[in-house]
Structures are given as C-alpha cells and as structure tokens.
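Just one protein chain is left out here, and the rest sit where they should.
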Amino acid sequence: MFGAGGGTSSYEEIETTDLIVLWGSNAREAHPIFFHHLLKGIDNGATMYAIDPRRTSSTAWADHWLGIDVGSDIALANTIAREIIAQGLHNEAFIAHATTGFDEYRASVEPWTLQEGERVTGVPASAIQDLAHAYAKAETAQLLWTLGITEHYTAADNVFALINLALLTGHVGRYGSGLVPLRGQNNVQGGGDMGALPNKLPGGQDVADDVGRARFEATWGVELRAEPGWHLAQMFDAIEGGDLRTLYIIGENPAQSEADGAKARHALESLDCLVVQDIVMTATTELADVVFPAAVGWAESEGTVTSSERRVQRVRMAVAPPGEARDDIDILVAMANRLGHDWPATTAEEVWDELRSLSSWHAGMSYERLEALGGLQWPCPDESHPGSKFLHARLWEEPSGGPAAPFTVVEWRPPIDELTDEYPIRLTTGRHLDSFNTGVQSGRSRAPRRKGATIDISPEDAEHLDLSDGDLARVTSRRGSVVAPVAVETGLRDGLAFMTLHYPDEVDVNVLTLDKWDPKSGTAEFKATAVRIELEG
Amino acid sequence: MITIDGVDVQAPVDATILEAAAKQGTEVPTLCYLETLTAASACRLCVVEVEGARVLAPGCSRQVEEGMVIKTRSPRVDRARRMVLELLASSVDLSLAPELLELAEEYGAAPERFGEVRAQVQLPVNIDNGLYVQDLSKCVLCYRCVAACGDDAQHTYAISVTDRGFGAVISTEFGVALPDSACVFCGNCVAVCPTGALIVTTEYDMRQAGTWDEELQTVTRTICAYCGVGCNLDVHVQDNEIVKVTSPFDHEVTAGNLCIKGRFGWSHVSGPASPD
Partner (left out) sequence: MDLRNVTTPPSDRERVAIDRVLADHGFAETDGTPGRTAIGGRSAATRRDLLLPALHALNDAVGWISEGGLGYACERLTVPPAEGYGVATFYDQFSFEERVEVVRVCDDIVCGPYADQLIAGLDGIEVERTPCLGRCEKAPVAFIQQPGFRRTEIAPASPQSVLEGEPTSVDTHIGVIGEAVLLARVGSVDPESLDDYRGAGGYQALSRALDEGADAVLDRIEAARLRGRGGASFPAAAKWRAVAQAQGDKIVVCNADESEPGTFKDRVLMEADPFAVIEGMTLAAYVTGAERGFLYVRGEYALAERRMIDAIEAARAAGLLGEDVADGGFAFDVEVRRGAGAYICGEETSLFNSIEGLRGEPRDKPPFPTQEGLFGLPTVVNNVETLVGAVAITMDKDGNSKLFPISGAINNPGLYEAPLGVSVAALIEAAGGPTSDVQAVLVGGAAGKFLLPDDLEVTLDHGTEPPLGSGAIVVFDTATDMEVIVDRIARFFRDESCGKCVPCRVGTIRQVEALERLGNGGAERETLDDLAAVLRDASICGLGQLAAEAVQSALDLQLIGGRSD
C-alpha cells in the first residue's frame, strides 16, 4: 500500500473505531483472536458492515450484511465511490492534499450508478447507498479484508478498489482509520517483509532500486538481479514450458493447495528434481526426490514471525526436534556448504541482526527489545523507537511528507469461469474455524465439531436438485469432478455453493478450481468456480 | 486523596480499591476477579472496610472516592474472609486450587465445623469431548468462564450459570453435551478457571495417571503456527512433549485468549496423535 506492504492499523484501533467494514473475510473463523478485538469495537459502539457472498458467522455480527455476487467486489467498490462523490461526501481536502489521480478515478467510476451496482453485485441499491454514506460520514473507519478479496484473478485490482475508497474518504493514515488485510498464515507478512516476494528485497525494498540493491550486494558479496523473479503461478507456467526443472519447496503443500490440483501435481511430477523441506510428510513430499525433515518453526526453533499488524514477535524452541529433523537455518547452511560455499553455523539472532542492518523497518528491533516489549510493529528505525501503530501519517502532515498516494483506476471484470446452463452454480471456497489450509497441521489435532469435507448448498438448491443433508453429490467443473456429502446451509442463497480446502485427502476441491491467476499478484481464482451438482450414483 | 490502612494514597478517580491498594503495595486477596474480565464481585474474598459504610465493600469492583478511609485488614474483614474460605472449602473440592487452600490456612478457616452431613457440590465429571473436561465439583461459581465465553472475550455464549442458589451450576442449554452446544472449543473458559473445574484433557488425564508434574515442566513463549494474528503461546512441556498450551494474560494481542487451533492444534509437534 503506497510503498509499504502491510496493514496500516493496529488491532487496538478497531476497538475504538466508529465503523467496521469487513469485506470478503470470515475472520470469526479464520482469524478468531483478531475478531475478539473487533467484537470489543462492537461492544464499544462501532457499527459494522460485512460484505460476503455467504452469510457467515462473521457477517452475523454485522449490523448490516451485504450478500454480494462472487467476484463483483470491484463493481461494489466503484458504486460506493460514485455514490460518495455524487453526494459530495468525499474528503476533498484530503484528496487535494495527499493523493493523485482523482479526476481519472472519478471519471472511471461515473458509470457505476446505484442501479448499475445493484445489477452487477446483486446487492440492493439502498444497501449500497447506506454503506457508502456510513463509510464516508464515519469519524474513523477500519476496512478489513482477507482471501475473499485476494483469491481472485483480479486480486490486485480488488485491493486497489478498496484502497481507493480509503483515499476518497481520508480513512487512512490516522489512528482509528485504516486498511487491514488479515494474513492467512502466521508469517505471510514476515515472509514478504523478508523479501520472499519476486520483486522485493527485505524491508520492502524494490529489487529494481539500484541504491537499495547495492547495499545488499555489498553485504552479501554477490550480484543481485534487478528484474523481479517468478511468483508461484509463473513458476508453474515455467515448469510447464520446460524453463524450470528443479524446485526446492520449503514448508508448502502445492500438490494440494494449488488451484487446478491435477495440473499442479502433474507439473511437480514432471520436474527433474524436486526437493521438499517440511515438518511432516505431505502430498507434496510424496512427489519429492529428496525430503529434508525440518524442525517445527514455531515450537522447535528460534526466530521471528510478523503478524497482520506488522508486529514482529519471537518464536522459540519449546521442544527439541525429533529424529533427524533440523532447524531450517541449519538445513540451508548445510545446503550452501554442500554446494561449495563456506557458510558458518549461524543462529537465528545473527541472521536477524544482519537483516536489521539492511532494513530500516526492522533496524530498532533487537531480540532483547522484542522480548522485553512483547514484539514491535514496523517501521521501527532505531533502538529508541517505540514501533509504529499505524502507517502513512505522512499523508496528513503539513506539508505532506513524501510521495502522494495515487488513486488507481480499476475496471470490473466478471469471473472467468462463466455460469452456464451446464455449470449453473457458483462454487466458492473458504475456511472453517477448527481447521487450517490443507489440514497438514490442524488435521492431526482433535476438533469435536470438525465438519469434514462437504458440499454446502442452499436450501433452495437442495430443493431444486432434490438433495438433502448427507446425500452424496457429484460436483463437476469444467476441469474435473469430486464427490462429497451434501450439507444444506441457510447461509447460502440460490445458486451459491461452498466447499473448504481443509480435507484434500477426502475431497480434493482443487480438482475443480481454475488456475487462472492474477498477473499482478500471482494468486489464482480459488473463489469463483462454475459447477454443476447432482446426486451421485 | 484516600487513606489505606492509615497511609495516605493518591489514586486516580476510576481506580478500584484493589488497584489503589496494589499501588500502595498492599495485596488484597481475590478469587473471582481477573484483570482481563469484568468483575463479577461474586466471591467476596476481597472485601475491605470502608469507614462509614454499613457493610464491607468488594475491593475488586468498588471505585475509590475522594476522602475514603479504607482498612484492608481488620477483625471484621478477617472474619468475613475466613468465613468465605470456610464456606467454599466446606462445599467445593479445592484440591486443584492451592492458592485458596493457602489462604484458608492463613485465615484459619475451619470447614470441619459444618459437620459431616452438609450440602456439598457433587457433580459427575463431564468428559464429552477430547479437549477439555468439566469437573464441576470443583466449581466455586466465580463466573469467570461465563464472562470469558461471553461478553468479555469469546462472545460465543455456550455456557451460562443455570438454576439458582446453592443449586446454581455452569451449564449449556438444557445441559446438552458440549459438542452439541455452541462451544467452539477455544478453551478460553479453561484458561480463566481458578480451581481446575475446567481443565484441558491432557492435564486431566496426566493427573489421573499421576504423571502430571509441574516441577518437571518448562514453559516457553512462542507464536501460534496458524493464522496471521500472531497470538502469543506459552507452551508447557514435560519430558520433551507438549502437555498444554496457554496464552499470557498480559499480552495485548490475546489477553490470555486463543482459538481452538492455537490452544489445541499442536499434535503435529508431539504428544497424543490421532484425531477423533
């Protein structure tokens, strides 16, 4: 977001904000303890709007739920923007002071009348209007999202559409107002911050930035490429095209987590060499030529992770790793040495201190301070800095400190996987409270209410299709088909179905999904698949 | 300005007597009170004498007022506290509440005097899920679990105090089994229970087997492996096996709370494997 890939706000801010807009996020189940902070906000009098195709346990807490059509988020955001501008509710002073590109943006949203918004999103115009006014008029507002926004082939544009709304109303850069993407994994934020992105070096520095790159080259004694590397989807394309023949995977299960799973597995099988480093055997390690057993990051090794509020915190070794499992750093150092380098044994703290010397975000975060203060939020440029609760205060400074924040014109594009008579039902995916991603970790623990793999359908569809709870149904997309027991859910409407990804060994949902990915972010279209559902056998 | 045990103390306007006393270095015993929860003022262990007041005041919830003269110990206070402890010890199994037993000793509580035939809380141990056990014969009805499951943290409202008087008991609707109730197995009720009436299954089983030994345990602070919220975990380890996970009450991200994944989702590391 305007040069910093992190949520702008702290959890504590949602406790006192006036308005909460939860968009494409089932945080009640996917981020339960963040939701505690949100609930405090509600208890303190905040009004909440939730935008989600499904009536989830999160949306049940919203004063107002907007049941949008899958993949129409940009249409909704643009409609909200047009209504705000049409009613003169936009923050002209802030726009003039801190942003660029407003005129083009205004022109781009002009066609999005409330009626047009209703036609495309399915949400009644009055509800859209209501949300637009509430967001524009709120003293402070938090706009939050998760994978409902980002697991689309328009992921980056979806995010831009939301950022535009915050710029339009000045709901960013102030305590209490902000934009927060909730991170799905304990160190998604940290991984990106450490440079595990194709276009970034640690500390959010761009690979194309010559000055920044030179500092890394000097420290590391190697030359770095100025061009971005491949993101995940590009790697799979490269495997398919024969340009990528060896893959070293650390702690991922793409054989089950990638969209169009059959294709992904086929790609992995076609490699010359696949090395997988993981804490347990997975469907992906099954395909590997070499498996490195790794220590469990959060309980068997030392290091740091970074949360959705940019808080860097220490993970520590609570138990010794079993058998031959080794710390990730040890494995990497050993690999380097086998490849002919001479890397000394290194502790996590030494690695961290090197990072601090290169990343101004992290410079002030010594292990000692992280431990004493229960973590620190970046940017934390020096050891006397308390860390940053929120980002982009510069946008409000007089004169505005640093570059202006640009509006980004975004066009709505419908989901690729079209609904037709043959595939009339929109299948979307998501998470359950008591499970996590492909279930590699969570599946081993007890959960008395774990539901298992089901195809969830609305009561209306259950009636049309003559299906009831527990029936086995075949779900077919343009790419494949799976069989799952039916669960009739009142939170779904006619034409909308739902599955989770947690139980790939029982029902491999990614056989159905489309691996069409977003060119900007590399995320695939997990959330919008066209399917047909029928009684099996 | 207020006076606590004869000493003048400066206390902020909205401070409770407990907080004001703590600031001055005087500890007032508590049972139902927990900093992260709204005070229920139910146990009455924290009562103090406020000059001019007809009855004793609960230190945990009564706010100080200008000019208040407070005695945190006096014969009246001590007698009330001794009786509260005596009443609890005579009716509830306090074997997993060592701090209460120590207090009972300190205040000279003599629960035996209520005779052999006396009403006691005797309820069957409820083992209806693989994650935590309800042993409500140990319940002192401090209301903490209800607050943690409800308005003060989890907002799931799976349990409530039901019935009335001595028959009051923590229960789901119509006493249905926890897996059939609204319970989401976050264990946030277990985390706040001061008496072991709510206890994680691993600890319960090890105690039953006689293998639970806190002397042999280490507690390591780390971060949850799952979602990106960044909850702090305290991992309790005995013999290189995780036996329990809790969260610190004084950390702002969790305030002691976790979700089912953070509190119970550690079987991929070590310990009892196979899910149900």
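Note that the chains are named A and B in the order they appear, and that numbering of residues resets to 1 at the start of each chain.
Convention: contacts are C-beta pairs under 8 Å (C-beta built on N, C-alpha and C of every residue); 3 or more make two chains touch, one makes a residue touch a chain.
This is a predicted model, so every value here is computed, not measured.
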{"item": "Hidden partner chain, touching residue among B:7, B:119 or B:216", "value": "B:119"}
{"item": "Which residue of B:29, B:58, B:130 or B:228 touches the chain not shown here", "value": "B:58"}
{"item": "Residue, one of B:14, B:27, B:66 or B:163, that touches the chain absent here", "value": "B:163"}
{"item": "Option from B:69, B:87 or B:206 whose C-beta touches the chain left out", "value": "B:87"}
{"item": "Contacting the left-out chain in the complete assembly, out of B:181, B:202, B:222 or B:267", "value": "B:181"}
{"item": "Option touching the unshown chain, where A:19, A:33, A:62 or A:457 are the choices", "value": "A:62"}
{"item": "For chain A, the residues touching the chain missing from this view", "value": "28, 42, 48, 50, 55, 57-67, 122-124, 127, 458, 493-494"}
{"item": "Missing-partner contacts on chain B, residue numbers", "value": "39-45, 47, 55-56, 58, 61-63, 76, 79-80, 83-84, 87-88, 90-91, 113-115, 117-119, 140-141, 143, 150, 155-168, 171-174, 181-182"}
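Criterion: only the chains that are shown with their structure count from here on.
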{"item": "Chain centre separation in whole Å, for chain B relative to chain A (CA means)", "value": "37"}
{"item": "Residues of chain B that touch chain A when the two form their complex", "value": "129-131, 151, 153-155, 178-179, 183-186, 218, 220-233, 235, 237, 240-242, 251-255, 257-262, 264-270, 273-276"}
{"item": "Residue ranges of chain A touching chain B (in the complex, touch as defined)", "value": "11-12, 30-34, 36, 39, 43, 61, 182-189, 279-280, 296-300, 305-309, 311, 313-320, 322, 374-375, 433-434, 436, 440-450"}
